[in-house]
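First up is the structure itself, then whatever we jot down about it.
Note that one protein chain is taken out, while the other chains of the complex remain in position.
Per-chain residue numbering starts at 1, and chain names A, B and C are given in the order in which the chains are listed.
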Amino acid sequence: MLKVDQLSKDFGGLQVIRDLSFQVADGERRVILGPNGAGKTTLFHLLTGVKQASSGNISYAGTDISAMDAVGRASIGIARSYQKNNLFENLTIRENLMLAASAATGKSNWFIRDASLHADVKTRIEETAEMVALSDQLDMMVNAISYGNRRQLEVGLALATKPSLLLMDEPTSGVGPAMIDRFHHLLDSLPRDITILIIEHDMDLAFSIADRITVLNFGEKVFEGTPAETRGNATVRQIYLGEAK
Amino acid sequence: MDASFWLLQCLNAMQYSMLLFLLSIGLTVIFGLMHFVNLAHASLYMLGAYFGISVSAMTGQFWLAFMLSPIIVTCIGAVLYFTLIDRMRGAGPMNQVLVTFGLIFVILDLVRLGWGDIALGLEAPAELSHTVSFWGISYPAYRLFIIALGLVVMISMWVVLRRTQIGAMIRASVENADMAASLGINVGRLFFLVFCFGCALAGLAGVAAAPIFSATTTMGITILIPTLIVVVIGGLGSLEGAITGSLIIGFLETFGAVLLPSLSAVLTYMLLAAVLVFRPQGLIPARG
Amino acid sequence: MKSILKNLVVIGGLAVGIHMPAFADTKVGLVLPYTGTYAALGNAITEGFNMAIDEAGRSDEFTIITEDTEAKPPVGLAKARKLVLQDKVDVMVGVVSSGVLGAMRDFVHQAEVPLIVANAGNNLATGENCSPYIVRVSFSNGQINRPMGTWMAENGVKTVYTLAPDYSAGHQMISSFSAAFTAAGGEVLGSEFTPFGQTKDFGPYLANAQASGAEAIFVFYAGGGAINFVKQYGSFDIKTPLYGSGFLTSPLYVAAEGEAAIGVRASLHYIPTLETPENKAFVEAFMARYGTMPSEYSVQGYDAGLALMAAVDQGGTDSQSIAAALPKVSYVGPRGALEIDPATNNIVQNIYVYDTVMENGALTQKLIDTISSVRDDVAGCQM
Partner (left out) sequence: MFYQTHLRSIALILALGFLAIYASFGSYFAREIVVEITILAILAISLDFCAGFGGMVSLCHGAIMGIAAYVFTIMGVKLGWPSLPSATLGLLAAVLFSGMVGWVTARTSGIFFIMATLAFGQMAYTFFFKSRWLGGDDGMGGISRFDLSWLGLDLNDALVFALLGVGVLFLVYVVASILLRSGFGRVLCGIHSNENRMQAMGVNTAKHKALAMACSGFMAGMAGIIAAQHTLYISPELLIWTVSGEVLLVVILGGIGTLVGPVIGAIILIMMKHELSNYTDYWHMIVGVVLILAVLAGGRGVYGQIEVWLEAFFKPQAPKEPKEPTESKEKEQDLA
């Protein structure tokens, strides 16, 4: 279970996250909604340890991870995908996935054996490629594949580390409807032992996959509930949905 | 060692700082604007000194040499810009470093061919070859002139960058060249102007330094490292960084020589290492 | 033009071999820096050496192979190995920097090919690390500075402040000066070594020297460093008189130093203004040939040539016999009477104390005093 307690973050004088508390149960699909500048991506930075909170606590699977750095949090199974593609551009898809798999399985400390030949890594590359539907392009250079495929790989890189908690930052940003369907399918197919936090702007996708939705505005939690409750909430409508329409 | 001794040393430190400033400001502005690490900048400094000596020897006029030499160096810089530098933009820092490293070799041997291997000197102009006495010390007028020259360049650069149209254009381009281009700034021409200006300052530093230091074929290579250190400590691409960096290095080296002579050879390197370990982008980076 | 060789004086009843036919071809390897900081010195030595051979009309007798050491010890050693093992030279001439000499020393000693040292002044090369195959016709660091220490103390200087670059030669020059100066009753009030090759601005050090209250400043600087030092000393208008190792105001650099050099007193093994017939002839010939005044480096090259020819004339045909003949060489050359001390293989020569003066609009050297036949101690040298 992920537990966020009284989390705050300020840059200079600007409060980006204030007194944010929420809990995500194991295996839950949680969608984070909120207008631009609501602090969603900052929340992800705080959860993954890229930035340290000004105050408040984060605990995961029963341990307080507030003081843990990014590397430490990644190694206990927290993975993320990025809003802007953050890939190994000059490598192939296979190599990208291999790096994720080797990193997550400690093969980075193998000084003699070639990790990419290891059965464990190989199967993981293939499985992940299958999941994100990139199996037929494994040996393409990343800088030669389409934008949509890069978005898929972005998620693939996170999945290849076999996370128990996956944070996805707008996986569908900038892609067309066909690709959004693919992501829908992908999210549905992910096993339930992965807890997922997802920032998503596509409402249909968000409402159909979410177990619960947390709505942020100006760094504060303004609402939390099931998709149905969220749809019916006046505040949310006003600050977010209204704006979206 | 009384107060006048320390005043004397402070002036020495200032004088050295100002020379470093003249050199490093060109390097840092070129980097800030074009993201180009021009190692051959120090070779232009050497050319400035040698051309100054030649012009002065031919005409007997120091001030003519002082004016002409930076112009000649700028012309050489312009030639380099169109033949190499412009072509190398966007080729990645590694390639830029190497091309300009190659240029150092070429310019070095051309200087050897043109002026020989023997060190040459340049006499300070008669009106500045005396010493000035004040507050209980007497100090070479020429060194005071260099301090003044550095300060004038420093202040005018600050004014130009902060208060004028072209300064605003340069700052905008340092911030984001693509954005600046979309705002209608002719970035290519701006780059060229700034590059020429940097070359002129390098040439000026060379001819200004010649009466104090002799001109040798290795003077470019020897000054390159301190200049790079100034720029890197200060933070690449920032005017304030270059000022801070040159003052820090100038004072550190001077007072290191006085107070910690046994360590003075490594003091600068120790500072550089310390700065980079704790502030990997330098003290005052250009952005953020 | 009169041949300098005519001035060769033969000691010990050995025949002068001017008339020897040029059958015996001697292979000579010149190992000198032709690029880098010391390129000017390498060229000056080569000029002097070539002039000596040409003047004697014996250029067919010697095959000369030049190699560039870049003044880097490993490069110098590699070049020496090449000359000996591949080109099979009979003798080598050269070496500007002490570091290169240090690198070559063991190899030369083991290969048993004589090396005529035409510059590098490292005391150890003719001291602790001496070798029957290393003969020096230039100078040792101690040889130039010891007499100056004594001379200054005897001529009324009581206290000095010393400055030199922080490297081996700098330390050797200053320590031999200081030892002689203190032994003769002087006192060294302060001493500083400036970072080697980095120091361009001597302002801070000059202020220190002045503040020490010493009666005189004694320094060792050479090349670009010498020019910087003298000019900056001049610009600060310092009243403390400046003395130095003669490289400070060497004819090679004095023009660049300008008026600041006037009045600087220094000691050296050669100045081009020596009023001897041998030197006058040499200077005249040198000017005619190269159009410039000779420097101490040209003379070192020249004397290396003379010493080599003298050794050949004394029956030196191969490495061993040349090595055996070299220590017996002695003659009166441009720098006066000189001989090789067989106990150390270092040269025994006069040291000249001189002033730099302005004469007819040009800077020149004015002889003040001559210290005759300066011989180094046998400091741990076992042949």
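One rule holds in what follows: a contact is a pair of C-beta atoms (placed from the backbone, for glycine too) under 8 Å apart; a residue touches a chain by one contact, two chains touch by 3 or more.
Only a predicted model underlies this, so the values are computations on that prediction, with no experimental measurement involved.
**Q** So which shown chains sit in contact with the chain we cannot see?
**A** A, B, C
**Q** For the chain left off this view, which of A:T161, A:T195, A:T214 or A:T230 is in contact with it?
**A** Going through A:T161, A:T195, A:T214 or A:T230 one by one, A:T161 is the residue touching the chain not shown.
**Q** Please pick, from C:L85, C:M287 or C:M383, the residue that touches the omitted chain in the full complex.
**A** For the chain that is not drawn, the touching residue is C:L85.
**Q** Which residue numbers on chain B touch the omitted chain?
**A** 35, 37, 84, 87-88, 90-95, 97-99, 101-106, 108-110, 112-113, 221, 225, 228-229, 232, 236, 262, 265-266, 269-270, 272-273, 276-277, 280-282
**Q** By the contact criterion defined above, which parts of chain C meet the unshown chain? Give residue numbers in ascending order.
**A** On the chain C side, contact with the omitted chain comes from 34-35, 39, 68, 72-74, 77-78, 81-82, 85-86, 98-99, 102-103, 105-107, 122, 124, 166-168, 171, 196.
**Q** Please identify, in ascending order, the residues of chain A that touch the omitted chain?
**A** 48, 50, 70-71, 74-75, 79-80, 86-92, 95, 98-100, 102-104, 107-116, 118, 139-141, 143-144, 157, 161
In the analysis below, only the chains that are shown with their structure count from here on.
**Q** Taking the touch definition from the header, please name the shape of the chain graph: line, ring, star, complete or other.
**A** other
**Q** Report the most central chain, judged by the distance from each chain's C-alpha mean to the global C-alpha mean.
**A** Most central by this criterion: B.
**Q** Once you find the CA centre of chain B and the CA centre of chain C, what distance in Å lies between them?
**A** For chain B versus chain C, the centre distance works out to 37 Å.
**Q** On a C-alpha centroid basis, what's the spacing between chain A and chain C, in Å?
**A** Spacing between the chain centres: roughly 75 Å.
**Q** Roughly how many whole angstrom separate the Cα centroids of chain A and chain B?
**A** That pair's centroid distance is 49 Å.
**Q** Taking each residue of chain C in turn, which ones touch at least two of the other chains?
**A** In chain C, no residue touches at least two other chains, as defined above.
**Q** Looking at the complex, which residues from chain B come into contact with chain C?
**A** 1, 5, 8-9, 12-13, 15-16, 112, 116-121, 123-124, 129-131, 138-140, 142-143, 211-214, 216-219, 222-223, 253-255, 257-258, 261, 264-265
**Q** In their shared complex, at which residues does chain C touch chain B?
**A** Touch list, chain C to chain B: 36-37, 39-40, 43, 166, 192-201, 203-205, 207-208, 211, 223-224, 227-228, 231-232, 235-237, 252-253, 255-259.
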